[in-house]
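To start, the structure itself, in structure tokens.
Just one protein chain is left out here, and the rest sit where they should.
Right, chain A next:
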Amino acid sequence: MFKEPVKIILRRFRDRTLESGLLIIAVALGIGAFAAGLSLIMNTMEFSNQIMSSPEYRELVISTRSEASEMENPVEEKLVQENAVLTAADLEAANLAPGVEWAYVQNNSRLHLITADTGNMRPPEDMSPPGGDNAGGGEPRADDRQGIQISEEELAEMEADSSIIIAEFDEISGYEVTSQFFNSWDITASSGSLISEADITGTENVIVLGSELAALLAGESMEADELLGKKLLSREGYQTIIGIMNPVSEGFDQEYFSPYKDETGGFSGFRRRFMDTQLRFAVEDPEDLDSTAVLLSDWFESQLGEDQVVISNPRAEAEQLVSRNTGISLLILFLSAAGFFIALVNVSNIMMSRVLRMKKNVGILMALGASKNSIRKLFLTEALVLAVSGGIAGALLAIPLSGYMETAAGIEAGSWLYITIGAVLAGGLTTLFGLIPSRQFMKIDPAQAMRSAS
């Protein structure tokens, strides 16, 4: 039950529906805008830090110029391609650049699995044309897959063999990598081992599975680590599973990883012709990216001639995007803060007229035993009613608003934390501004207050 003086305040609030309603709307809009603006800038900055700390943005990616140009001009591209071919041997460029921590190859790759249904069918005819259809590097071509044809009887035998894994889906994607890939992304094996130098020079087809892919292949009948040592049946041959990775956040969990080999067994010369190998050089300190790029550029120029490779710096591109997003977010924060401030000044004004109308009542309250402190608390109650109801309404307004703005800025689902912080902060300011008008009562005598009209 509220005490009687508080009832006066609450009922005045209730009885002046229009004025109170407008006040709350003004406060809610101001707080909502401010909270959304704050949430936007904080989430933008947090998201930027997060992506900038990803290994992806400590890398320089080197590819042949042909790859960059081939989309626009396939004829010219052929000429260039003859000259520039990158191989794992070129990773030694890292020795010249002291900033480089890890150097590796990471090419997109794909395995065509033989399932119980498709085993006796011919491989699909519609293979993509040579030259690569995605920017991430080449993928094995039709030539690569012609190897295995299996009859129904053979397939039945294989199904009976517990050392052979026959998948229920017919394609998996992954990467051909060299061993430092795992160091650079800080990936560890949950069981078995990762790809080593020996696997790269060896002749056996081995693969390492991402955690989710392993679970998918194991199905319900097996534990994932029972896959180790077993052979996955694919058109490209048996793939011996040598390791399973611990989960990583970067979307590698559904992929497989196989050793990168400059010459794929038996099809020598194929890669030279059709595969674009991408080399990645990861530096320890992003500050070194630019100087490392210069060193690498010199090295490749001396090795391959002028203008044969493209060195791209994903971080520089991302930084540009981030600084644009941050700039826009700051502007929005400034605008919303300005709107909020204007709302606050208006709130203060309306509160001033409310307080003036309360002046005589304040005198009477004092005569009946209210100290100045309790008068202050009373107006604090009024300001809090306003700030809390406006704050809640504002936060409800800010949630979809900031969600929309963040989607527009390409930020993943920002947390509600900053909206809450923004609403509480703005609510606190509203309370302070709402209290300013009642400070006049701290100086006057009850008699003086009572003498006022109304």
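Heads up, the rule we're going with is that a residue touches a chain if its C-beta (ideal position, glycine included) is under 8 Å from a C-beta of that chain, and two chains touch if they have at least 3 such contacts; residues count from 1.
Following the convention adopted for this analysis, contacts and distances are computed from a predicted model.
Participant: Looking only at the UniProt record of the hidden chain, which name from "ABC transporter ATP-binding protein", "L-lactate dehydrogenase complex protein LldE", "ABC-type nitrate/sulfonate/bicarbonate transport system ATPase subunit" or "PadR family transcriptional regulator" is the right one?
Facilitator: "ABC transporter ATP-binding protein"
Participant: Which listed residue, A:Ser258, A:Asn361 or A:Ser402, touches the chain dropped from view?
Facilitator: A:Asn361
Participant: Using the document's definition of touch, tell me which of A:Asn95, A:Ser374 or A:Ser415 contacts the absent chain.
Facilitator: The one listed residue touching the chain not shown is A:Ser374.
Participant: Please identify, in ascending order, the residues of chain A that touch the omitted chain?
Facilitator: For chain A, the residues touching the absent chain are 1, 3-5, 7-8, 11-12, 15, 360-361, 363-374, 445-448, 450.
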